[in-house]
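Accompanying notes for the structure given below.
Only one protein chain is missing; all other protein chains are in place.
Naming follows writing order (A and B), and every chain is counted from residue 1.
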């Protein structure tokens, strides 16, 4: 049993090394990440050969040629060996060629522009300190934090930033690309094989809450996506309840946020109750297997509205601890948490 | 005609010295200071990341820590220790009595030192650089970082970079002009070769970052528009300028380590370096290719597929000369008689460790795969394997190896070996696991992370490793202290297997280095003489009067001037709530005063001839008796 322990430990490490299927680059869930994973495997294989060769020779040499006690003779002084030197110049070149060919192939494949493809969905992604804005340019939809996409379809993405540099990264689906200011706008595409929930991150250092600038990609079926689009394009849900609270919502929240598809300073609030997280970072559920509970959303929202700096330091949302009465806060939280999209209810298990 | 020159004692001796060995020790002390600061920053970073959603430090402090850790380690920790060894050893290895420009050498050190001090004063003043060691725009612009933090970065690095540049020119001129008779280029020890190429890289890389830092400073202090997009500036331009310097910079760091390893491995294997000429060729090639690959840091910026493909291939090419070096080291040991001194343990462990950093480098070179690796912990692991597993192991090897030559005392060997194992195992624990963290989706420069992502245990292991490394470094310092109490009683060649000229003169080295300039008759000059039964080098000249440069306080004063001017520019727009101070800073009077000191000293240096002084043969004989 004792002898098996290291083997077991190694196996556990290897398995854990594959990581979560909604996050890890080693567990690809889309064609881009898949090809990138293939390339990684090829590189790792080649590099393992090199590492094993070097380690092997090093260990052999160190053991075989160690100086024994009393050993005083002078070893033969060798200037070099042309044959050997040619070998360890040519073999690495060959190994590099094996890696270089697919590298060049995929460099061009990933640079393909699908924005003109009628079958693709065009999304303009804008990075903000510290949240993500998603504008579906052909569909007239503007949303934030959750990028909803149809599975099996190319999503043509245009990347830009509203302030500093960010980098758009959904490890399980595709590698990253920077969001630059005007003049250096980038294009990329992503695609998810199956319906599912994927974690996205900001990969370019962007200030205090760089670590907390997360987003989610919700890959849904074609029908669900169509329903979602229709729902998002429709008039927003009316504010229910007290008129005073409705006015307070308008005065306090809608000066920076929008509930329809208009552009705004802060993240769009439409369908807030269907979001995977509040402020991108307070997860309403851990994985897609769990339901999104309204109570959790409410709790997160309450915390965010009253103490946004504590949740996400350096963000521009003002704290509404003093400005809102308990009644107003309750009303606003309830309205937003209850604002669930019918189309996503199944996906969200709500 | 000997001029009487006032020889200083005590602290004034160190402030005015132009002796390359003493300047080397000053570099070592300064390097140790900054390395210590950077190390403490590293430990604090790792403590913050020990568990998910930790609040040991806040986000702002964390960003300051990572920025200062990177900047300090690269510019202020690694560079001076390299320059320390270059200063002490290179003139000795080529049989020179001094460097080409002793005065400039001192100036280089003091500007470097005051630049570093200025940068680190940001901690005391309380506005610390926080935009990362790369200071990408717009994050580093006044709009998004409006404390003085980034000003400390631009001005501190400009001043210290000036010092490094001066050092680079000095070593190039020294190696070109000051070699002893018979010491042709193809007989130079590998460390000298590496120093030569590194100096050339410094010369051609540092001016680029100087310009970059000036532009950034102009943007921040004087309203320039280089990186201000609304007025037509371009933020990607900064990245190009930064990395066209930044990539050669990493070769500036690693090449001297290559040189150290070559010398140490060959000495302790009692064998000539295998494939010397291909080693030289590989070093030159790496230096050259180092300038062709900067955009591989920018694959995710969106340079387009053509640029990405070209820079991918260019980057992969670097693996070829590096591979040549690795195998040459292995085959130097092959058939040798390997002695496991602490120095050699560091050197031998360098080889596989650096290979691991190298292969991940090739993986990163593949642009499409780099879209996944870029800006994750995979990259953090990669460059720590090359810089810690490469350079730092190399520096420890070099310090153990040349310590007796620098100080006349040998570091404690058993303690050195314990230190090695602690540091090496700690290093592997810290960084090996970080490759996987990156692949699992942990991006770099994050002050915290959510739980349940599979990051928790690995981060814990990494932090434990970092603490082990910290303990290792403390043990090394203990070793230094213990050693300093031992008597200085070493011979010229304390390892017994020395191959190069530094082992033909007393330890520690007298101020004039060589009583008689040696005559070099082949590669591994001293080994060759030993094998022919000689007990000392043949001399190229009779014993005679030796001319020495005078000590001078001017380099120190010039650097103080730049230091003062730096503060003057930085705080020109601040309101101190004090009329006198506002007047002095606001009208750039402080800045002008600082520049006046610097240029005034420069003027003095130009008009006042330095005749130096002579050490007469009688004095040499007396010293000879004493030794």
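In the analysis below, a contact is a pair of C-beta atoms (placed from the backbone, for glycine too) under 8 Å apart; a residue touches a chain by one contact, two chains touch by 3 or more.
Note that in this section contacts and distances are computed from a predicted model.
Note on the omitted subunit: UniProt lists it as "Cytochrome (Ubi)quinol oxidase subunit III", one of the names in "Cytochrome (Ubi)quinol oxidase subunit III", "Branched chain amino acid ABC transporter substrate-binding protein", "Phosphate transport system permease protein" or "2-iminoacetate synthase".
For the omitted chain, the shown partners it touches in the full complex are B. Of the candidate positions B:42, B:165 or B:597, contact with the hidden chain is made by B:165. When the whole complex is considered, the residue among B:43, B:142, B:237 or B:539 that touches the unshown chain is B:237.
Touch with the chain omitted from the figure is made, among B:215, B:303 or B:442, by B:215.
From the options B:228, B:243 or B:350, the residue with contact to the unseen chain in the full assembly is B:228. The residue touching the chain not shown here, chosen from B:45, B:68, B:100 or B:388, is B:100. Although one chain is hidden here, its contacts on subunit B can still be listed: residues 1, 97-98, 100-101, 104, 165, 168-170, 172-173, 176-178, 203-208, 210-212, 214-215, 218-219, 222-226, 228, 231-234, 237, 240-241, 244, 546-548, 603, 606-607, 609, 611-612, 614.
Keep in mind that, in the parts below, only the chains that are shown with their structure count from here on.
Listed in rising order, the residues of subunit B touching subunit A in the complex are 58-60, 63, 131-132, 136-139, 144, 229, 234-236, 269-272, 274-278, 300-302, 304-305, 308-309, 312-313, 316-317, 319-320, 323-324, 326-328, 330-331, 333-340, 348, 351-352, 355-356, 359-360, 362-363, 365-372, 374-376, 436, 439-441, 443-450, 452-454, 531. Touching subunit B in their complex are the following residues of subunit A: 16-17, 19-20, 23-26, 33, 35-37, 39-40, 43-44, 46-47, 50-51, 54-55, 57-58, 61-62, 65-67, 71, 73-81, 84-85, 88-89, 92-93, 96, 99-100, 103-104, 106-111, 129, 159, 163-165, 167, 169, 171-172, 174-178, 180-184, 186-187, 199, 201-212, 214, 281, 283, 286, 313-314.
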